[in-house]
Structures are given as C-alpha cells and as structure tokens.
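Missing here is one protein chain; the remaining ones are kept as they sit in the complex.
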Amino acid sequence: MKNVAVFGAGRIGRIHAANLAALPGVTLKYVCDPMGDAAAQLAAQLGAQVSTPEAVFADAGIDVVAIAAPTDAHSDLITRAAQSGKHIFCEKPIDLSVARAQACAEAVRAAGVACMMGFQRRFDPTFNEAKERLARGDIGKPEMLVVTSRDPGAPPAHYLKGSGGIFRDMLIHDFDIFRWILCADGDEAEWLAATGSCLVDPEIATVGDIDSAVVTLRTRQGRLAQINASRRAAYGYDQRFEILCSNGMLQCGNHRPSEVVQSDAAGVHADKPEHFFLQRYREAYRLELAHFFETLQSGGAFRTTIEDGVAAQKLADAASESLASGQAVRL
Amino acid sequence: MKNVAVFGAGRIGRIHAANLAALPGVTLKYVCDPMGDAAAQLAAQLGAQVSTPEAVFADAGIDVVAIAAPTDAHSDLITRAAQSGKHIFCEKPIDLSVARAQACAEAVRAAGVACMMGFQRRFDPTFNEAKERLARGDIGKPEMLVVTSRDPGAPPAHYLKGSGGIFRDMLIHDFDIFRWILCADGDEAEWLAATGSCLVDPEIATVGDIDSAVVTLRTRQGRLAQINASRRAAYGYDQRFEILCSNGMLQCGNHRPSEVVQSDAAGVHADKPEHFFLQRYREAYRLELAHFFETLQSGGAFRTTIEDGVAAQKLADAASESLASGQAVRL
Amino acid sequence: MKNVAVFGAGRIGRIHAANLAALPGVTLKYVCDPMGDAAAQLAAQLGAQVSTPEAVFADAGIDVVAIAAPTDAHSDLITRAAQSGKHIFCEKPIDLSVARAQACAEAVRAAGVACMMGFQRRFDPTFNEAKERLARGDIGKPEMLVVTSRDPGAPPAHYLKGSGGIFRDMLIHDFDIFRWILCADGDEAEWLAATGSCLVDPEIATVGDIDSAVVTLRTRQGRLAQINASRRAAYGYDQRFEILCSNGMLQCGNHRPSEVVQSDAAGVHADKPEHFFLQRYREAYRLELAHFFETLQSGGAFRTTIEDGVAAQKLADAASESLASGQAVRL
Partner (left out) sequence: MKNVAVFGAGRIGRIHAANLAALPGVTLKYVCDPMGDAAAQLAAQLGAQVSTPEAVFADAGIDVVAIAAPTDAHSDLITRAAQSGKHIFCEKPIDLSVARAQACAEAVRAAGVACMMGFQRRFDPTFNEAKERLARGDIGKPEMLVVTSRDPGAPPAHYLKGSGGIFRDMLIHDFDIFRWILCADGDEAEWLAATGSCLVDPEIATVGDIDSAVVTLRTRQGRLAQINASRRAAYGYDQRFEILCSNGMLQCGNHRPSEVVQSDAAGVHADKPEHFFLQRYREAYRLELAHFFETLQSGGAFRTTIEDGVAAQKLADAASESLASGQAVRL
C-alpha cells in the first residue's frame, strides 16, 4: 500500500485526487492547498485529511506526492519532495525556467527518487495505439508529423499573463508528442521555426502573448514536424495528429461523446469532439496514475520522465525565441 | 445508504457487483452463488460477504437484490425477493415462459416493491443520445427502424440448448429496442413475421435453434421495423440501429477501441467495433445501476420496467411461433 | 458502327440518348416520342432525327433500339423490335404483368435477338465493387443482405395510380439487387413476407398504394434478406446495401457531391447524399450502355438479362400479394 499526498485542489488536482483514491493499492492520505476550503472539501469527499507541505514532507509514512499546484510552486515542491525521499508525480511544466527545471531534474537524480511528468496525452488510448503501431513498425519508418492542437476557447487575457506564453503553456504538450512520436529512437530536433498571431482575441496581444501559433521542426535524421495550435476552435477541443511513414500513415482522430449520425435536410451530422481536456483525457488521467504506481512497483521506466519535461521546455523556449526574432533556431 | 445483495457471481454478476461496490450511497453486502468459490472470490475482492438467498431474504437490513443468476432461477428469486419486500434489479429475461414472467410482474406489483429490468442498451450513451433526440422531436416522427444485432461468434451448440432459442436469448434486447425507440408513445406491434436459418454452425440446428434471424414488425400506427441478427460477425460485436423519421434519420454506430485510422497500400483502416458486450456496454452497465438507485431515491419511473420485460418476451414468443409456422403473426 | 433508335424523350430517355450519342462506335439515328416537341428537341441537340416506331422497325439500317418509353408501351415495343430483328436495351420493368413479361422474353428468345434490361444499379461503381469482392470470395460466403432504398420525396399520389404499386414501381430494383448479390450461384427466393404503410402522404393510400415498405426474403439455401424502402428521406436519395458474409461484411454507402466536412458549434457536417437517381446513377447509366455494346460486340453474356427482369417482377408480385393477404408467400 502506497500513501499519497496531493498538492493542489484545483481543477486538475481534483481529477488526480479522485483517480488516486480509486486506485487499488493506493491510499490518498492528504490534500494540501493554500485555499483551505478547497482542500477541506476535496479531502472530505475522498476520505483524506487536509495537511501542509511541511507536514507531508516530514511524514515518513508518505511515499508519494502528486503535484498539481500552480506552476510557480512546482520546482520548490519537487526539490523538497526529492530531498524528503518522496516519489513524485508532477503536472507539466516543471518550471517556466529551463534552468530551474534542470535543477529539479538534478535534485531528483541526487535523491534517487522516482519522478514522472504528467504528460497525459501519452496515455490517451488513441494516441497510445498509434505509438504502439509505430513501435512495432507496422507502417515503416516515421518521416513527417502533423499535430493539430486547438482549445475550444481562449481564456481571458489576464489569465495568460504569467503563463510563459503559448509555447510554454499550451504547446508544451505538443512538443512532448513530437518527441514521443518522431524521436523514439533517440533522435532530437535540430532546427525549429515558429511564428504566430493574435487572431482570436486582441487583448491577448496586450499581455505579450499570441493565440494562434505554428511551429516547424526538423530532426537530426531529417524527419519533419509541423504543429498548428489555436486558443479557439468553435467546434470544440481539437486534438489530432497524423504521422506519415515509409509504408503508410496513422491518423489519430478526436473522440466524440456518442456515435450518433444525424441525416437531415441540412446534411449528415456527427457529434463535435469531446468538449475539453477533462473529457477527452479523462481515461488518460486515470491510466497515467495507474502506470505511475505499476512502474513504481515493478521498477521499470516511466513513460514520461522529468528529462522529457526538460526537453519539451527547451523546445518551448526555442519556439518563443524564434517567434520573437522572426528567425529559425538551430538547436 | 442502500444495502445490496447480488445473486450470481458469473460474468455478468461480477460486472454488476463491481459497479454496485463503486456506487456512492450503496453498500454491497452479500454475494450469493451455488458455485461457492466464485462467490467467495468476488466477495473478497469487493469487501462483501458470501451468503445464501434464504439468509438474504431473511435479512431486514438488505434493501435491494440484484439478480444475475442463470435464467431459470430468475422467476423464483424475483417472487421471493418481492415477498420479502426487497427492491429488485434483474437481468433479462424474467423467465422463458411469458406466463411465469407475468406472474413475477404481479408478485412485484402486489408487494409494492420496485423492480427494474437489465436492458442495459437503453443506457448506452449512443443509443440514449438517439432516444433523446427522438423524444425532443429533432427530426420529426419515427417511421421505420432497422436494427442490426450480431455477436462476434456463436457459442457451442450445447450451450444454446436451454436458451429458449435465438429470439428469447438474443433478440430479446432488440425487441426491447424496438419498443423503446418506435413505440415511445404507447404504440405496440400488431404484426410480426420472422424467419431464419442455420448458416454459421450446423450443430445449432441439431439443438432445434437457428443462428441467423430476421424479424419484421408493423405497429398499430403503421410504423415499420426490421431486425437482422446473427450469432457471428467476423469483425466483432455489431450493435447498430437506424431510425427513419419524417424529417431525417438517426444512425447509431458501433464504438471503437481507438480513433486511429491507418492508411497503407491495402486501404484505409479503422478499428473493429469493441469486442463484445462487456466492452461495448461497460458504461451502460454502470449507468443502469446508477439510474436504478437514483430512481429508487427520487421515486420516479424506471427507464426499464418489469412490464417492458414481459412485453419483449411476448414478441420473442411471437417470433418463435412465426419461425415455426412459416407464417406471419397478428398480435 | 451500330445504329440506334431511342423510344422515349422523357427524363430517362434523354439520359440514355446523350450517353448513346457519346459512345464510340455507336450512332444515334432516331428519337421517337409521341410528344413530338420533346423528340424534336432531343434529336436536334444530339444530331439525330425524329422518327416513329413503324419507320424504325422497318429500317434495316437500325441495329439496336433503346426503350425508355412509358411502362405500358414496353411489352409491345420489345415484341415488335424482336420480330424486326433489332437488339434491345429496355428500361425496367418489362411489363406490370408477369405473364406479358414472360411473353416478351419468349419473343426475344424466338427472334434470337439480344435483350438487356436497364437495371443500372448493377453498374454503379460502388455496388459493382462490392459484387466483385463477393465474386472473388474476399470475405467468404454471403449470408444476410440488408437493402436500404429511399427516394428523396414522394411523387403526387395521382402519378402513382398506374405504377403497379410500390413493389413493382420502386422495389423492383431492390429485388434485382437481392438476386444479383445474394443469389449469384443460382440460389433463388423461396419465402417472402412483405408489409407496409402510408406514413408519408395519406393521399397515396387513396390510390391503393403505400409509401413505406419492408420485405423479408429467405432463399432455398437459407440466406436471408431484408429490404426497407420509403418514398421520402428528408436527407436525399438513400441507396445503400450491406451484406454479411462468413468472413466479414461489405457496406455500400451513398455518394456525396463533395468531400468537404464542416465542423462548427453545431457539430461535424458532411454532405447529404447525391440528390436523386439522375445524379447518383449518372455514371451507372453511362456504363450500362457501354457494357451493352461491348457485350453485343464480344458475344458474351449481359449483366442483366430479360430473365432477370421477369424474375424481379415475380418477386414484386409476391410482395404485393403478401402485403394484401397479411401473410408470407412461399415461392
């Protein structure tokens, strides 16, 4: 039995807490959140107790911490958890600063604890099925990747102020998909060009960010990738990628709430994609935590390591730099 | 908090038991099965105890029984549960004899207990979405229904010996779909013609059954329905229906394990449908029990009543009669 | 070079005439129609001349007649064409009376002329692709066929007065599909049950017809078929069939004007099917005449013979009888 504390009782913290509480062999002991009410409500709902980071780190009975706190708290919590000998599951990103992210990775290595990043897309049943076919070589060698990543709607501009910009806040997941799908054999990006605009909400420009972005990458082996991202898709959360290989192509489509198709005088209509990440990745969130504890038990390798987290952030930094300079970046 | 006992620790009993154990406000107290080992294993896994029908019916602390025992035990368990004042959730069918099924319905009414039939397809997210659009009148009045119902493979012929034949064993669900979708306003079948063959496994003919069946129904209001069913679809569990209405059509498609589409030299390939009922109706099984307890709480009407169970069995009887006589049946 | 006369300058006659005029090795010589203006206009447009049946049959330079006249003129034209030694392409049906249709077939045999029926669906690229896969045994032996056949809208009731009823007028094509797809090895229907209603337009009942029909067939080998047909599909011309075989299923979908898929706040929308038979079967109409002349040249067998025409009409008669009696028909 593993005892766990969750940091963060917000939207994503509640998801993780509920999944932890339902996992066999796992006991959710503590919920920590500066917003005491949120922590208390979540703890009560799941039979856990409210606590503080200090108490958690001091409690020898806690094996694992799950970090779903605001981004700017991540690096401190990771470092202290590592120093306390706790294993760590942490939401992306590690930190908006690559230097601090690398320091976290070093602290984890030094402490010899396990640390897995919450790149939940790697656990999505559709994405993972594609990954397995690639790994088996079902359709030959990968050559070209196209990633589509669109949110259903833009958050208010002020919410994006401390986000680090669209590449660090939103495309970080897409950079991870790029590495997972196109660089599985140790290949890495060597050339990147990014650009973008404010097409959805002009307010977003006033906080120095963009809402529509495109990135092109070329790897050392010459593989090519394109990412297109927007803060708004009127038809819902659009999460697709397709990979051209030497013997064919794999396309990962969106998931729909139902398989009803309606035909009427206006056309033939299928459901929109599932609304947003909580719906689309509901199963992925469950599976990533199951994988975390299974891997902790078996001693195997995590599907998403803290090094993956650092690597994705370096790409996000390079994209930010390319956007600013108007030039390509050599990595 | 409702206390529940489950009868039956077989394939479907285990599904229901696990769903019951996970429902908030419900405590799974007992598991009963003449196969003691199965009962013990399931009870241990879910924190329940092994018991017997006698003990369950005598235990005033039990509010609800969930019947997932073999078909020939259903009517006795329903009757005794009703007489003991327990609310009842029962897998289809009530009984292979319509007379005994009606007697069960009377026992339930006499006792004033609640009884819901496990027609889980009414809780499938796709089928239910279609039902809701019909109820809202999104595409006008229903006129014609086509139901496709195919298992991935035929069971051994000897297994079908006591099944009551394909209409009672397999199409009972499709008859329920027919009534749910096409007869929502109180309409009922008035004409039925059925036929069929042994095309999959000639052994099935030796036990007096068929493996491929087609049924046509016409309602009092002139609506039309066709059901086609087979014990074998090489591509997996095929569960679809489409309904033509005055202003359009709704088609309910199969669910797939993933949304990966592979294009290669041989074609463009999507996943097969989910393998069988445990996969396809996993969510439906969960939702039907949640509905049962919510409705018990709220005092509202169940989506599937014991009367629905009797009505579906009457149609199965009529289809069996039509197959035997080679003639249409007027209901 | 084959010289051809067309009888009928209506909707379907114009289609055939234009296709004939464009066929290499074929000269459209004459257009005949009691509506002189229609004939003159069509002839002028295609560089042909107006004529009369008498003159055509007397003209030794005419090799082929294409009959697209009203149904009640078919049998007389076929018989006279055969007696004049002309090869015949004739629109379905041969005649509303099976006895007269059989007499036509005998006249054709006696004269030793070639005669092909215009069951154009057998030339539809999608349907024909399915047929070829069946013939190759790609997915094993055929077991069960489901045919969907729906017009975009019902004609005025008075137009249906002399049509012979929905089974002879509309489902004749579907009966031919049934024989072509399910009876390719010489199998034939041995049991049929049909029913139907007036759900679209109550006026149609006043002329003794129905607008919604369902038919079930079982062949001597036990194969099963269901046809569902309606005079109205609000979403356009719906022409599909699916065939379950021992190793899988083939589904023939509708054709669309474009492959645009629109996603918006209301859903994900594809085009409606092509509007009606002139659009959906445009290519099939062209291909069936090409096949006619190629086969005439090569001396091979037509894909659709006058015997196919008689056989389809017998099924239409049986369905009409079943509808009237409320009973199944043994063939």
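Think of it as A, B and C in the order they're written, each chain with its own count starting at 1.
Everything below uses one rule, namely that contacts are C-beta pairs under 8 Å (C-beta built on N, C-alpha and C of every residue); 3 or more make two chains touch, one makes a residue touch a chain.
No experiment lies behind these values; they were computed from the predicted model shown.
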item: Selected residue (touches chain absent from view) among C:26, C:56 or C:130; value: C:130
item: Per the touch definition above, residue among C:44, C:260, C:301 or C:324 touching the missing chain; value: C:260
item: Omitted-chain contact residue, chosen from B:58, B:268 or B:324; value: B:268
item: Which of A:244, A:268 or A:296 contacts the chain that the document leaves out; value: A:244
item: Residue among B:234, B:290 or B:331 touching the omitted chain; value: B:234
item: Hidden partner chain, residues of chain C it touches; value: 125-126, 129-130, 133, 138-139, 247-255, 257-265
item: Touching residues (missing chain, whole complex) on chain B; value: 233-236, 238, 262-272
item: Touching residues (missing chain, whole complex) on chain A; value: 139-140, 143-144, 146, 148, 150, 191, 193, 195-200, 212-214, 216, 218, 222-226, 228, 230, 232-235, 238, 244-249, 326-328, 330
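Everything that follows uses one rule, which is that only the chains that are shown with their structure count from here on.
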item: Rounded Å distance between chain A and chain C, as computed from the means of their C-alpha atoms; value: 57
item: Centre-of-Cα separation between chain B and chain A, whole angstrom; value: 40
item: Residues of chain C engaged with two or more neighbouring chains; value: 233-235, 238
